[in-house]
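Have a look at the structure below before the remarks.
And now, subunit A:
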Amino acid sequence: MSEPVRGHGSAVGILKRLWPVLALAAVIAAIAVAASFAPAVLQRRTTQGLINLIAVVGLYVFVGNSGVLSFGNVAFMAIGAYVSALLTMKPTAKSVFLPDLPAVIAHAEWPTLPGALAGGIAAAFVALVIGWPLMRLSGISASIATFAILVVANVVFGNWTSVTGGQNSLMGLPAYVDLWTALAWAVAAIVIAFAYQETRSALLLRASREDEAAAQAAGVDVVRHRLIAFVISAFLSGVAGVLLGHFLGIVRVENFYLDLTFLIVAMLVVGGRGSLTGAVAGAVVIAALTEVLRQIEVGFQVGKTTIAAPAGTGDVILALIMLLIILLRPDGIAAGREFTWPFGRT
Partner candidate 1 sequence: MTSGAPLLAISGLVVRYGAVAAVREVDLQVDESEIVSIIGPNGAGKTSLILAVAGIIAPAAGTVIFAGRTLGGIALEDVVAQGIALVPEGRHIFASLTVMENLLLGATVRRDSRAVAADLDRFFAMFPILAERRRQPAGQLSGGEQQQLAIARALLSRPRLLMLDEPSLGLSPMMVDQIYALLSTIRTQGVTILLVEQNAERVFGISNRVCVMSGGKFALAGDAAEIKSHPRFDAAYFGVHVREAASGP
Partner candidate 2 sequence: MERLVQILADAVSVGSLYALTALGIGLIFGVMRLINFAHGELITFAAYTLLALFGQPVPIMIFGGIAVAVVLALVTERAAFRPLRNADPTTLLISSFAVSFFLQKLLILVVGSRLKGLDFLPELGRQIEFAGIRLQLLQIVTIIVGIVLLAALTWFLRATRLGLHMRAAAEDFRMARVLGVRANKVIAVAFALSGILAAAVSCLIVVQTGVVQPRMGLQLVIIAFVGTVIGGLGSLSGAALGGFLVGAATILLQAFLPPDLRAFREAFVFIAVALVLLFRPQGLIPARGLKERI
């Protein structure tokens, strides 16, 4: 894990300390810029990739710092998406899909940014309420409990027809998320994640990762610090969900369930769950990989025939890669390290 570099008050010192976040922001900005010259389809894929990146960073904030795997972050994405949808959709659209909404919400038409923030904050709030009992559980129990969160969210959103439309797709979200919006939020997410992991709370949490008993004996309130990480993680995931909804223009409850969970977890695992660089690296690598896999399923023209892999091959290969990484290089690509200052020693 990155340690705060001490003793450099100078400009270079500050630069060194902020290097990881600057490097990561530069990398994804470069990707976005490159994509802006590409055909529209590729631009849309890149936008979605950036949204997934925000989700992975959100997951990392909790998993990387607490050492506890969470399967529930996609539930927070769903919360963000639905809350923002309900607040920002035109009342006319809402009356079509959700005729039974309470009047206050039915008539609301918020601007996009407050809607997005509301989505993130709603997710964070739910995390606060649920997390308070949950963070007392030991590592594996907590992970299973987050899985339960995912399932409960799916059940609730899937059946709360008056508010969410239930199993039906909720359409008509203002589709304001383009490449640059996604990039802006992605950079913001990275900055937030980095700022958090430099705090004392995060440091104590990482220390407790190795030996919980020792940390508690030293007076560290592990539960509280875990909860802080959980809430921030939920906020970022909520924002990712908001962006996903407003990118696709549609929210469907089955899109926020196991397949997305697997994708996000796979990105974090492959990139390396111990560092922010790992989270970003995983998002980038898996996004590129899914592009390739998609192409394999679409196929290549050879003369008159198309050679294509059967549908579903991509998923199998992705699962296989995640399995291989966890077996052969369990710390992932970044192996717990952040981008290091390339110009001489610190």
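If you want to know what made the cut, all candidates are chains of the complex that A comes from, given by their letters.
The rule is simple: contacts are C-beta pairs under 8 Å (C-beta built on N, C-alpha and C of every residue); 3 or more make two chains touch, one makes a residue touch a chain; residues count from 1.
Quick caveat: nothing in here was measured; it's all calculated off a predicted structure.
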item: Of 1 or 2, the one touching subunit A somewhere in this complex; value: 2
item: Complex interface listing, subunit A residues touching candidate 2; value: 67-69, 71, 130, 133-134, 136-141, 143-145, 147-148, 151-152, 155-156, 158-159, 212-213, 258, 262, 265-266, 269, 310-313, 315-316, 318-320, 322-323, 326-327, 330
